[in-house]
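Excluded from the complex is one protein chain; the other protein chains are retained at their positions.
Up next is chain A:
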């Protein structure tokens, strides 16, 4: 009897500490979550029409199916009574990967016709590689929607989910729209990147000599163009490469060898058309449906 007993003073601080120290939970396990609404909002956010079943399949990873089956076995639920009829996203992911690679290869071959096959392959590998795709997926909130066993989802799973989303879009809307989607989300990640950051070239001078022989130009002759601070700790040498007494490229470096290598790299960038002051990528709407697109979709 009497007024109800007050809570102790330390209780509030203790509860706050517990809340802060609790391990982070998936967004799907926190309050206020509606999977169907989130998936609809996802498709509207990307301004694409997805067929929702394909999209839901795209988010299911195999580790999720295994963990669900293990959980059901532990809880003792009979397998036949509650059948787990969920499809994997591996098929969609493979389709998406194949399409993305083919489309990106075609884009780069038409935009940089002088770039050799190895360079194009290096660019495509970078754009479909784990880090970049998982970064794009995280910023599109795929880590909330993807169903996976571990939390937070590892980058491999995010990459697979994103490629599965591309595969689902391919099956729902066709190759043209999926091509525009891939162009809009993956190609801007190349802005500000240099060609040789992405493509590891061990011997740029040898590659340059090969390129020049293909174009029937004589071998380059390196000459020192400018030099500063030769006898100091930080010298700067500018080495220019001359073909038939005409300047091809000029590059700076700390030592003469480094400067020559840098000049070879600058020359390669000029030859392949991947300089810093090239025309930016064309993101306008494609006017006509290319026949090549259909060729890709039949791959």
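Criterion: contacts are C-beta pairs under 8 Å (C-beta built on N, C-alpha and C of every residue); 3 or more make two chains touch, one makes a residue touch a chain; residues count from 1.
Quick note on the criterion: contacts and distances are computed from a predicted model.
Of the names listed as "Large ribosomal subunit protein mL43", "Auxin-responsive protein", "Phosphatidylinositol glycan anchor biosynthesis class S" or "AP complex subunit sigma", the one that matches the UniProt record for the absent chain is "Large ribosomal subunit protein mL43".
Among A:70, A:224 or A:257, only A:224 touches the chain left out of the display.
As for the chain not pictured, it touches chain A at residues 31-32, 34, 37-38, 40-42, 44-47, 139-141, 184, 191-192, 223-228, 236, 238, 240, 252, 276-277, 280.
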